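With one protein chain held back, the other chains of the complex are shown just where they sit.
Moving on to chain A:
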Amino acid sequence: MSEAQQNTNGAERSLSLEEIFEQRIANDEKIEPKDWMPEKYRKTHIRQISQHAHSEIVGMLPEGNWITRAPSLRRKVALLAKVQDEAGHGLYLYSACETLGISREELYEQLHSGKAKYSSIFNYPTITWADMGAIGWLVDGAAIINQVPLCNTSYGPYARAMIRVCKEESFHQRQGFEIMMTLCNGTEVQKQMAQDALNRWWWPALMMLGPTDDVSVHTEQSMKWKLKRKTNDELRQQFIDQTVPQADILGLTVPDPDLKWNEETGHYDFGEIDWDEFWQVVKGHGPCNKERMNARVGAWERGTWVRDAAMAYAEKQQNKKENQAKAV
């Protein structure tokens, strides 16, 4: 060991566990499940990763609504694959979350009891086929902007899950945009359908990127832990800047009279977001909160006997094997 290394080690010994931990994160080192971590780091990560997992799982419901009524086989296989991906993303994230010492049972219990939140956007209804286009284009678009920076987050299992999620997410957005494109190139009625979907999803998609920086309570700590690499307002601006030109290509009008390119800042200026609506939906009073939770809890409860039967069968097979081994 060189003298310099000895000195640093000597100096480290006088640092607290917490200081060493913060230093490791500052140095872009990853934290792995068995490493020491402050309780608050563990709790914050459980909260965020589980919220994220719940959003994937609940996010299957508004789209599942259209699988049987997709307008063509091509659309149907794509939507089916997308919903299946969302189940997969939920599973990657739940297992990443479990490495922090919380069981899958507890995680489900938190979702079902309403203690844990999921993304408020999934509490809006999907009333026309164009909503499948708008969700893929806008909701998945906003999700990608949120998720890409998370591929570099400090907690190893979360970062690895996010890398896999992000790889798969871009197909989701492209299939959504293609649906919008097709409608916009169709009949006048179809184009109106696309416009109507944009009108309904635009503002909720902007809200999806979270409360403004001045009221966001977790931002500062989360930035420090690299659980967040950009603030909500920065992400929202990025989303608007890249989505407005896409709306132009579709020939659709973004439903914001204050939306205007600002030559000076190099960004779009945009109108006031209705945060009352956001908080209403977060607190459970959105159009579909109840319906989503009923569907989710119902599916879980109706599946109980299947899970029990699978477990009983596995035990029976195991016993059989053991008895055979004894007999030999």
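Note that a contact is a pair of C-beta atoms (placed from the backbone, for glycine too) under 8 Å apart; a residue touches a chain by one contact, two chains touch by 3 or more; residues count from 1.
Quick note on the criterion: contacts and distances are computed from a predicted model.
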**Fill in**
Looking only at "Urease accessory protein UreF", "Spermidine/putrescine import ATP-binding protein PotA", "Ring-1,2-phenylacetyl-CoA epoxidase subunit PaaB" or "Intermembrane phospholipid transport system permease protein MlaE", the name UniProt gives the absent chain is "Ring-1,2-phenylacetyl-CoA epoxidase subunit PaaB"
**Prompt:** From the list A:98, A:140, A:169 or A:256, which touches the chain that is not on show?
**Reply:** A:98
**Request:** Have a look at A:35, A:220 or A:274 and name the one touching the chain we're not showing.
**Result:** A:35
**Request:** Identify the residue among A:221, A:262 or A:317 that touches the chain left out of the display.
**Result:** A:317
**Prompt:** For chain A, which residues lie in contact with the unshown chain of the complex?
**Reply:** 1, 32, 34-36, 81, 84-85, 88, 91-92, 95-96, 98, 103-105, 160-161, 168, 307-308, 310-314, 317-318
